[in-house]
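Below, a portion of the complex is reproduced, with chain positions unchanged.
Each chain gets a letter, A and B, in the order it is written, and its residues are counted from 1.
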Amino acid sequence: MSETSKKVVLAYSGGLDTSCILLWLKEKGYQVIAYMANIGQEEDFNVAREKALKIGAVKVIIEDLREVFLSSFVWPAIACGLLYEGKYLLGTAIARPCISEALVRIAKSENASIIAHGATGKGNDQVRFELSCYSLFPDVQILAPWREKEFYTRFSGRSDLLRYAQQNRIPISATPKEPWSTDANLLHISYESGILENPATLAPKQIYKMTNDPLNSPTEPEEIEVSFEQGYPSSVRKLRSNEIFLTPLKIIECLNEIGGIHGIGRIDIVENRFIGLKSRGVYESPGAKILYEAHQELETFILDREVSRVKSYLTNKMSDYVYNECDFVRNGILYSQKYVTGTVRLQLYKGTVSIFSRRSKASLYNERLVSMDIKGGFEPEDAGGFIRTQAYRLKEFNRFEKEATTLKFIE
Amino acid sequence: MSETSKKVVLAYSGGLDTSCILLWLKEKGYQVIAYMANIGQEEDFNVAREKALKIGAVKVIIEDLREVFLSSFVWPAIACGLLYEGKYLLGTAIARPCISEALVRIAKSENASIIAHGATGKGNDQVRFELSCYSLFPDVQILAPWREKEFYTRFSGRSDLLRYAQQNRIPISATPKEPWSTDANLLHISYESGILENPATLAPKQIYKMTNDPLNSPTEPEEIEVSFEQGYPSSVRKLRSNEIFLTPLKIIECLNEIGGIHGIGRIDIVENRFIGLKSRGVYESPGAKILYEAHQELETFILDREVSRVKSYLTNKMSDYVYNECDFVRNGILYSQKYVTGTVRLQLYKGTVSIFSRRSKASLYNERLVSMDIKGGFEPEDAGGFIRTQAYRLKEFNRFEKEATTLKFIE
């Protein structure tokens, strides 16, 4: 088989970039299998299928990965409390390995040794995509046209892609492209690049698709209860209607809707990309934000202080990692979740999640013991011994500093 | 000199507890010097002075520590980004060493070897008070009546204190005590114990004194700009009126007021006390919350990723520490602040601080370099080499796992 008749599995989105890449790959002689995963983004998959076939894909595969995305990627991330640089809920980062698993599975079953994607050479997505592909399929060859000189010199901007599409009758969306790029799934929509790159200007109001502007969100707050079992979300209850939601898909859809109504989960940050550059990202993740806050509250309520400290170190490590150390760290974290079972009552209002109460059958919180009014098994004198014993180090340090002043130190 | 004629410096608040303690100490034969620090709490210091003298203090000393509290304790805490367990801004924890320094200074100048306080035996305050006193004055003797069997068996509840006060004509505030305890300074008001000890109920609405309920706060948002120099707040500007505030006291007062109007900075948490118990705390710290958010944003905008990671470790350490390792850790952190100079524009609305923009003469953010549309000195092919090199570890791990499956592992 000649080089040019090789099979490629392309992560296809239906948009202008990957449509042009599909055609370009075909022109280069590749047999292109277009792969689309439904992880909750808004997309007419039938239209995309027709488009890919029309451009020349030898096969189009579309899979609904929403359930596996939630149960194998999102729920563990919630249980681990993942949060990147204190703000970003990792909506895209978590989705990439889910898609990579599928791409590798398809590549193996279709006997293809090449996987192609439309991510650019400066972003995080290329790293996440490729590291997870290499990890699962070490012999895979990755084709990233936006890093190929031949491709990026030919298509130096969007207008080149548009011209190429028109010349080759690739259908183009009637609505003009927005001046930023977007990634969407059940967990969030992200916006970056284009006019968003200026960190001194606000993201335009019309950018947001999942959430109301808190300035226009309802003036009546809404109460819900979120329950967890061993760190995994297990149910959501709306207090007003007493509706209850029990499956992962229902839970996230309910929280995205209700959170969106109340303007929850808009994030506008400058973050550090994996390759070291700083970039500006705008996100909306209403449901994920609610789950994150509720889980944090329940965990703090239940776990021992020192366990929390170590878990927090592991969580930060895992939020930074994208690959195999994850397995080791995740195991460490999830062990801490075995008691994180209980319910948190929350209020949603004008972009804010407020905690109303926490309940758990087992928590280290002990009202009787902590009460200032009741002794509850606590001997007040013991605290004096505790403090005086702690103070030996301090008194020693004081002595030490006095001794040390007779020596001359450069400060 | 007999034991009973010894001098005691008492941290006096003017309230029922420390008034009874003052009298009790006098009855035990001590000469009591009542010390009050003004760190921004609402208090009629003249009334308190009269009261202490009436009860029998040999001397009453009242000092305005507000400036030193802000410049030596609060500003460094902001620059260090201190936050306990992800939520609490440490308003009381930061104030204690400021007061302890004063108590030790007074004790030394008055030739007193005993310092007394009214903190209880289960809380954090006793620890913070005493460790900072022992650290500065290793030979000091601490008298904590609430840990003395003689005292706490005699006064087993509030009613015993009230009776004792009435019998001894200690003036009692006309307003009945609220069913929780409070600590206030420029940085915050805290509420704990009493009816707040039940973690499954909301804090009562009337508890809050510094902040409006976001449900009733203005429906018009407000914009401000906060500037920092080397991590320290240097000015606040209200955009509506174009007023500018430049001194620490003006800055915090302005932010407390405007933040309070918009319902910013209410915190309701379960936290881990120093002695290991979990307790529930309710806080309002409108100005501190705004400063924390603005500083975080500016720092992320400016600092290198790896510096941020190490700084974040140090900040967590310092948020846990109350004593001498602080000196070492603080030095480490403050070194990271030498470039943290710039301005953040914020919106305050319905309990939320939103970032509008960030500006700095020097930041690692580079719009040209990060832009998806401009090459800006970036060679796309390099990223491929970067990823493939990163991937060696993953491919190796894949090989390794395959080899390892021939061995039998207990999992």
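In this text, a contact is a pair of C-beta atoms (placed from the backbone, for glycine too) under 8 Å apart; a residue touches a chain by one contact, two chains touch by 3 or more.
On a predicted model such as this, the values are computed, not experimentally measured, just so you know.
S.K.: Total copies in the complex, given 2 are shown here: how many?
M.R.: Full complex, one repeated sequence, 4 copies overall.
Methods note: only the chains that are shown with their structure count from here on.
S.K.: Quick one: report the Å distance separating subunit A from subunit B, using the average Cα coordinate of each chain.
M.R.: The answer is 31 Å.
S.K.: Under the stated contact criterion, what part of subunit A meets subunit B in this complex?
M.R.: The contact residues of subunit A facing subunit B are 85-86, 120-123, 126-127, 130-131, 134-136, 138, 142, 144, 146-149, 152, 157-158, 181, 192-194, 197-202, 214-215, 219, 221, 266, 268-273, 275-280, 296-297, 300-301, 305, 308-309, 312, 316, 320, 323-324, 349-352, 354-359, 363-367, 369-373, 378, 380-384, 386-388, 390-391, 393-395, 397-399.
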